[in-house]
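Structure provided below as structure tokens; questions to follow.
The complex appears here minus one protein chain, its other protein chains still in place.
And then chain A:
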Amino acid sequence: MAEKSSLHPAQLDYERQKRKDEMKQQVVTFALMIIFTIISFSMVIAEIDKLFVIPVIIVLAAVQVGFQLYYFMHMSHKGHELPAFMFYGGVFAAFLTILALIALVWW
């Protein structure tokens, strides 16, 4: 971080603004994640029909994983293309495995 101090003032302002925006996004997503969790719990407590609750919880969970990866683990930033590619590769392999085991073994 030492070389950052030698940046041009305009560049510095830009960096500062970017950090501020990022911070805002993180707070918003953090709040959303808490809301999602509350929704999930309250649906279960309210004893709504299972057929509705389970898919909704799974969707909310998937969205949360996305938030986690993109806003907190910075997967959207430059230089993360390869980790993202490997990540989706792994998801692809795991998805095929689970799909086949469900379809071929338990179905």
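Annotations
By our rule, a residue touches a chain if its C-beta (ideal position, glycine included) is under 8 Å from a C-beta of that chain, and two chains touch if they have at least 3 such contacts; residues count from 1.
Operating definition for what follows: contacts and distances are computed from a predicted model.
Within the choices "Succinate dehydrogenase subunit B", "Heme ABC exporter ATP-binding protein CcmA", "Zn-ribbon domain-containing OB-fold protein" or "Cytochrome c oxidase subunit 1", the name that UniProt assigns to the complex's undisplayed chain is "Cytochrome c oxidase subunit 1". When the whole complex is considered, the residue among A:A10, A:A46 or A:L82 that touches the unshown chain is A:L82.
With the whole complex as reference, residues 82, 86, 89-90, 92-93, 96-97, 100-101, 103-105 of chain A touch the missing chain.
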